[in-house]
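Note that this is a trimmed complex: some chains were dropped, and none of the rest were shifted.
Chain naming follows the written order as A and B, and within any one chain the residues start at number 1.
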């Protein structure tokens, strides 16, 4: 039987990160599904602020459209800010899940409170806004930034990965939490080993989102086309956006 | 390979409802898992208020302990009030998911706002409290009660099931929502047909919780034993509770 395809969209253009994300997705996908890891044809090499997110959102939409046309069954937006999430839901037929929301939902089911460890301090505000938007504010005890850029997670030196580990250890010791959410798609492959080492759930959103999409598909649930997330009102898109028509 | 067992606990003592719940769980479980549907050895025949919930919680704990000793991998609490959820997490090794939380989490990923349709008006307050506790208050547009007792869903006449359908239709038309959450384990088998008929996601928590447990297991995540949900502090349980020692 043909496998159902789950499209995992890395919203930035870094191939190394797309690989990391694909690897994390494939590590958890069920035998009935297949991961299609993609990234936008153009955009930013990493996402470290609202400006980067706004650019990346268009790339996400381009990929959602492409995925839909290729017949993928569901979509994951693999950047911790969930860029373009609601727009993507308007454009998609299948379910669309962001890695931030997936990680937060999952964390809230294995612990009463969690902390978040992310990259640059300036991305903390994005996590804060999502916590408020999704309703998890009261379940997040603390937010930490390792103060290294996103791509340091892929630089081969391992410093960033070491700092993630240190912040998780410190968070376990000091924050009064039961789980840690990793706040960047580039940290995805760290979750399992840190979970084992620290003995508490270290939650990666990439895996969480893949399983969430598979779950929704198994339940016969998909993005509601009634109301707020209905197909975009048809209108002519001009210029560089014409590919989205 | 031996399948992993997911224990689905009907917190009330109605065998008909245990069957309904088992059927809904088996309809969505993946090939790698097996459903073990159980109910407490003693308690209440249906759960329609806080008193019933308090009784049922002890039955849930009894079953969690039994399941743990039998080597089940995860647990579902299949009553919309999620009775005994945090207590069960203390007692369990694997993940424990309630059907109310699972349904709310899932609904929030396919629609911006949802409504809830439940049984007796007096159970609405339980749903309200869970919305607040879980952080979904701002995503729930309305709560409706069909004003029939829980067991009417199993009485063979179909009136209760017909009223659920009517409230879902009305909710779609009037509430400005994109999805409806079914607020009782006994409604579980209705979700798929109503989703097809109404063309919007009608979310059943039993299936949602089964997939959530499977997802957590696939991710290597389980109830955190660090902090708030650590094993209960050892102490001698007397009288009818001694079975929980």
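Just so it is clear, a residue touches a chain if its C-beta (ideal position, glycine included) is under 8 Å from a C-beta of that chain, and two chains touch if they have at least 3 such contacts.
On a predicted model such as this, the values are computed, not experimentally measured, just so you know.
Taken as a whole, the complex in this structure file is built from 6 copies of one protein sequence, with 2 shown in place.
The criterion applied here is as follows: only the chains that are shown with their structure count from here on.
Chain B is reached from chain A by a rotation of 180°, derived from superposing Cα atoms (nearest 5). Taking each chain's centre as the average of its CA atoms, chain A and chain B sit 27 Å apart.
If you check the complex, the residues on chain B that touch chain A are 28, 30-32, 86, 95, 97, 101, 105-106, 108-113, 134-139, 172, 176-179, 191-192, 195-196, 199-201, 203-204, 207-208, 211-212, 214-216, 218-229.
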